[in-house]
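Structure first, commentary second.
All protein chains of the complex are present and in place, except for one that has been dropped.
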Amino acid sequence: MKHRITLILAFAVLLGLMYAVRLVATPLPQIGVVGPYDTDLAVIGVGRTLGFLLLGGWILGELVRSFGLPRLSGYLVFGIVFGPYLPEILGDGTAPLWTTFLPSAHLEQLRLVDQLAIALIALTAGSELQLSLLKRVARAALAVCLSDAFAVLACVGGFLFLASDHLPPLDTVGPEARLFLCIAIGTLMISNSPAVVIAVLKETKARGPLQELTLAVTIAKDLLLIVATTALLAIGVAILSVEGDASADSAIWSVVTHLLGSIGVGAAIGAAMSLVLRFITIRLELVIVGLGFGIALLSSALHLAPLLVGLAAGFVQTNLWPGESKSFFRGVGDLMLPVSVVFFANTGASVDLGKLVVVWTTALMIAGVRLAAVYGGASLGARLGGVEPQPRRWAWTAFVPQAGVSLALAREFESTFRSFGWAAQAYVVLVAVIAINEIIGPPLFRLGLARCREIRA
Amino acid sequence: MDKADPPAEYGDGAYPVGPARSAHRLLILIARNDEAFDPLVTGLLDVGITGATVLDSRGLNALLRDEMPIFAGLASLLPRSTGAKVVVSITTADRIEALGRFLAQMREDLRPIGATLPVEHVFGLWPVAGTEAR
Partner (left out) sequence: MSALLVAASGPSFTDHWRVIIAVAIVVGVATLSLTHTSSRIRRHRALALFLGSGWIAIALGVAIGPSGLRLIDARTLMDARPLAMLALTWIGLIVGLQLRRAVIAAIPSAVWRTIAFDVLATMAIATVGWLALRAWIDDARWLPFAVTAAAGGFLGWSPETRSFGLRSGNGSARTFVQATAGLAGVALILAVAFADLLAPTIEGDGLRSQGFVAAGTALGLLAALGTALGARVLLVRVQRHQPETLVVLLGVIALLSGVADRLDLSPLLIGAACGATIANCHGPSMRDLETTIARAEPALATVVFVMTGVLLHGTHVGIALVVAAAIVAHRLLVKPALVRAALGPAAAEIDREIPLRGVTLREAPLALAVACSIVLEHGGGSTTSLAALAIAAAAGVILLPATVRAAHTEPAP
């Protein structure tokens, strides 16, 4: 109790400070800065926003943790409550003052941390993938991955098709587009969040069959989605006659280069890092930050998937040079906390509450169907894969959370089919469903780990 | 452990010198600060290591920082010690094992850095702590 009161008081002091600074500071446009370096007003005080995200998100994370919830939920809720979208549902003039504490321009600047977060999450996931673990869980992981994917696609797609006469925007489109849209939304709903899974596993220091299965399935799903979404977009472009140069051949080729390229570059980075780490033994934090941005930069330049690159790098390092990489991954673990706080708080702040409010009934229905499908699909897959009874019962909880990857897929979907009126509406629905899964996912997964008695922190 | 041999070969009893038993070890532990040192002392006493030498010390990094200040020079007025302490003791292997079990239960950030070495000869200390009661 004393712990909670301390945290609440600390949070109140932080809010008071933010408020006081707002009160005393001159309105931004009046500060004309500076001689030869015309400073963009958007960057003035970014540090304050970063500090507020870090301290506020972390305090709220600790607070929700004291109630048995994952800290991650605290970071997300912090972002949602203090983010720029709250005024949209409260209406102008009634929004509380705190909604200005995290200006959109600053949050956009801090998206830079996302690159680091993705790289660190991927490196961590890769480092957890011991060869022995893969051998142990390969069959179960494959069964759960395929069963879950098929169940979600069939249930969500089927539900949408059956209800399409009553659900906007499906009710307004022709039969071909309707069928495609149902399959597309169904496919996008398969994705779950590697970031959330890794963050919850790290936070709880979970060890056991569920943790191993979750890790392997999450990575298998990521590979599956690369293939599935590429195929989906290519098919959609073909059947809906979208202007573009996509063809089946080029789609297959790009999948192959994307997958093999990412894994190859990642493996090379992992090997290079192991070599470099023989010479650098101190201040690993800086090396890790450099590597994180390096992975993002290289992936962008070579059109690779940073998640896969980091995964392969971590995998190669931990399996081929375990001795050299031990202190490195301990350093990654230390850095994960501040990076996760900023990443998830910022993710929370980007939850578009306005859109969620508009389509909440449709979104809630889809989320409900997805939840049921994930439960059925994952449980069936776990049974087929020979998973022990307790983790089999709770395996589904790991595949509920959705976040950044799902959002980006939705965004890509919307931009590919922008010429159709339904694309924007479908995007709104997708974002709303993802927002719901983002909020309910982490506590569910933590509950699953707790029930399997795998939590060690 | 066997009863300790008398130091016949080297000493005359006033300054005891003798060959160490094979089970004797030199124990060196470094506690990073006072907070880490306090439970360590408790642990030493609990496992029966009642004799040890404690030295105030500082890490190489702290020394380098003070040696070449860039922005802050006032630290040169501070006492040289940073709160780190080195514990040196000669004891027996079974007590070291017991100490190992104790250290494993300590909070991770308080655990000392340490090493043990086999001992060839012991000077000025006889019987070696741990052998007298057997």
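Some observations on this one:
Here the chain labels run A and B in written order, and each chain numbers its own residues starting at 1.
What we mean here is this: a contact is a pair of C-beta atoms (placed from the backbone, for glycine too) under 8 Å apart; a residue touches a chain by one contact, two chains touch by 3 or more.
These numbers come from a predicted model, not from an experiment.
Partner chains of the missing chain, restricted to those shown and counted over the full complex, are A, B.
From the options A:111, A:207, A:418 or A:453, the residue with contact to the unseen chain in the full assembly is A:111. Shown as candidates are A:81, A:271 or A:337; the residue that touches the absent chain is A:337.
Touch with the chain omitted from the figure is made, among A:296, A:400 or A:449, by A:296.
Residue-level contact of chain B with the missing chain is found at 33-35, 61, 63-78, 80, 83, 107, 109.
Hidden from this view is one chain, which touches chain A at 3, 6-7, 10, 13-14, 17, 20-21, 24-26, 30-31, 33-40, 43-52, 54-55, 58-59, 62, 108-109, 111-112, 114-115, 118, 225-226, 229-230, 233, 251, 254-255, 258, 280-283, 285-287, 289-290, 293-294, 296-297, 299-300, 303-307, 333-338, 341, 404-405, 408-409, 411-413.
Everything that follows uses one rule, which is that only the chains that are shown with their structure count from here on.
Chain A and chain B have Cα centroids separated by 49 Å.
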